[in-house]
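This is the structure, below, for whatever I ask next.
With one protein chain removed, the remaining protein chains of the complex are shown where they sit.
Presenting subunit A:
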Amino acid sequence: MAAVQWRSSGRSYDAELQRCRPEFAPVDFGDYHPLKAITVTDTKTRRGAPETPAITHSASTGDLGRKKKEKEEEAVGADFEPWSLRRGEILARFTTTEKLSINLFMGSDRGKAPSPGSSAVSEKVRTRLEELDDLEEDYANRIEELNQSLKEAWSSDQKVKALKIVIQCSKLLSDTSVIQFYPSKFVLITDILDTFGRLVFDRIWTMCSDPRTLPESFTVDDVNDTAKETCLNWFFKIASIRELLPRLYVEAAILKCNRFLNKSGIQETLPRLTAMIRGIGDPLVAAYARAYLCRVGMEVAPQLKDSLNRNFFDLLGSFRQISSESVQNQLVLQRVEVPEYLTLYSPAINWILQCIAYRAPEPLLMEMMERCKKLGNNALLLNSVMRAFSAEFVAARATDFIGMIKDCDEAGFPKHLLFGSLGRSVACADPPESERLTILNEAWKVVTKVRSPQDYINCAEIWVEFTCRHFAKREVNTVLADIIKHMTPDRAFEDAYPQLQSVIRKILTYFRDFSVLFSMERFLPFLDMFQKDSVRVEVCRSIMEVFIKNQVDPTRDPVILNAMLHICKTIALTLEDEKRSLSLLIIGFIRMVSFGRDFEQQLSFCVEARASFCNLESVLVQLIHTVNTLAMETSSVMRGNHSRKTAAFVRACAAYSFITVPSLSSIFSRLSLYLLSGQVALANQCLSQADAFLKAAVSLLPDVPRSISVEGKLRSSESFLLDFINNFLSTLLVVPDHPEHGVLYLVRGLLNMVQDYSWEESSDAKVRVYISALPLLAAMSQESYLYSIPKVDSNETLYGGDPKFLSEINKLCETLIGQILDQLKTLGRDEQSARRQASMAFSLFGVLLAHGDLRNNKLSQLFVRTLDFLKLQSQQADMSHLSETVQRLALQTRT
């Protein structure tokens, strides 16, 4: 085998390049061209007949649907905040740890399956105990159970039982024990009523839907007698319900069914039910009954505004009930303070006012406001007015409202809630410009006096938005200082993270200029209040996200850099999980830092950053890239001619990378960064640095493990390694030999490493490297190289085509070919590896053809032998794909 002699074929790269250039072929307009824009001309003539009836039908229903929608929108549009949104809010806010009881006199559900042995008394006791054990969550579950049994009763045609369930449920609403929970109870029970209303309506609807479905906009005339009779029966049954509250609620629940009976039913029922509520003595129960009626009214007949107003006026009319003796006694008994009691009304009154205020003319709103003003203890109403009326309305009269709030009784409805509501309005609508500062001052005067930190922060958080929206950093800074002052004692901030986070969010929304943001003195101290790791990281993350999104130009502002670095460090220190996403944020920040032409400053920033983020690998990688970029920028500024100073600087850059790379744990990051940094050093004429990088890379090779983890999965590292080596080889073409080491020192070093590397038993990787080294060596033996680096003399100049150099190369090639042929032979011994053998032979064949000088006799013999071997192989069954290629090749080589 040693008989093989290598001669590289001579190449003229310029001429080859010329040949490779595509030919230009002028294309006339209208000629076929693959990239021409496609125009489609429809040649099909439209048929004269109308389109299929199915299409017209669907088109018309679509139209109808749209019309219907538009019609609905006339009364209630998307701008009406639906009940479903309020629901969750109420359930979350009005909770209790007190025990609740559901007294169901029907009892059949619960007491139905007593064990035969147990006496009646013990059964009774058991139920009692169960009642006592009903905590809030169970209560909700219990009500859900009732909801289910309602549906079951209904579907099993037990309509009377269904009605009984609904009556029992509504009865629960007259019970005001555990009064703090009442709003939530209302929500839960009205859910059931809604279900019931729907069931009844749908039932009667389907009775009319035979043979064809009743249109959405049906009238009484479309309803058949049976359906009417059934509907009438429901109303008679409900009218005879003994107790007031169930009779009211259940009739309200099926209000919509009036449409089956007569045109004016709803219009007549609403005022009657409204008046009926006057019979409810407990003001809280009455207020919620009104809220329900308004809700149903808005759903079924939103155009009937009068009933809504009537409800509100009645509410005002019986407002004094709130301070009545029986209410006071109840509060004492349940140990509930008046301010807390008053807040229980808010959801109901807010809702009623929201319905009234919806698209209402301003004079009406003014009238409502005036009426509220006249009443004593009107803070509760005032609050609801501010919550329910449009923000624009409230904001325009903000000064008036502040006056009214001031006039309110101290002992009543909590003032911070009033200011909170006002704050919410002025935050989304702008009060007159001249009044803004006064408003802020007046509001903050009250807010700052709120004693409970929780109440304080709830209110302050709202006003931050107004401050950010209309004022500059000075005012916001003052506000932040005040918040810090209130929340620091007793570590009150620990209970207020959500609100504090919201403050940050609001500030970030309005202050997009980070130089202004960070020049706010109290901003960083404010961040210091986030002492819980997870919250702190979240806050820092949000700041960084906003920064990366909004910072368009790179910056060198020391204020920003210091603050951001501080924030990044905070993140880097605290967190183990989510490292990846946080690293990305830090990287984003690093990329936004630019000191312009002050490269040294930039480098020292990188040094500092490295110290801070040494535990975040991807950040280090980014830093190395940044420094490499820095070196290249320097080079481009100097147009490739380094001065003494810049030369020293790029060497410093190289040193930075050289020191940093070893601290990375991923071996392939290290390898590729060594190579990259080596290339950069080479480009900056730092030969010895480049040498050091490449040497380091080579000496790292034996450490590459056979398998590495890629995205959590263990994979063989072989393909990565081969990629890297090929990349490395192509760089070696331009690396000049070191004067103190022998010829082709790095190539030999690399090949030695490859030989010694513990490749996988069954792999041909080693030989593949050898095969790919041949083109490199062939390229090295050319008179002028394919590429070179400006101002760096490659071996081509160093040796100038010295025959000794060339024969060194040839010897090396011969050794490699010898190795390759050995391997081919080894593979030939085993039937199993025929495929591998063929594929390798084919690669060799390709290299020989492209890079070997086949005029050389021995080489040409080898070539012919390889070819023959391939022919032989291709005759085997599973190699047929090769046969055609080989035949062609044979033809070509013979001609």
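As a convention for this text, a contact is a pair of C-beta atoms (placed from the backbone, for glycine too) under 8 Å apart; a residue touches a chain by one contact, two chains touch by 3 or more; residues count from 1.
The working rule: contacts and distances are computed from a predicted model.
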Hidden subunit of the complex - UniProt protein name among "Ribonuclease A-domain domain-containing protein", "Vacuolar protein sorting-associated protein 26C", "S-formylglutathione hydrolase" or "Histidine-containing phosphotransfer protein": "Vacuolar protein sorting-associated protein 26C"
Option touching the unshown chain, where A:17, A:239, A:573 or A:710 are the choices: A:239
Residue among A:90, A:214 or A:280 that touches the chain left out of view: A:280
Selected from A:23, A:79, A:225 or A:761 as touching the chain missing from the view: A:225
Selected residue (touches chain absent from view) among A:320, A:449 or A:512: A:320
Sole residue of A:174, A:209 or A:594 that reaches the chain not shown, by the stated touch rule: A:174
Missing-partner contacts on subunit A, residue numbers: 174, 224-226, 228-229, 232, 235-236, 239-240, 242-245, 247, 272, 275-276, 278-282, 285, 314, 317-318, 320-321, 324-326
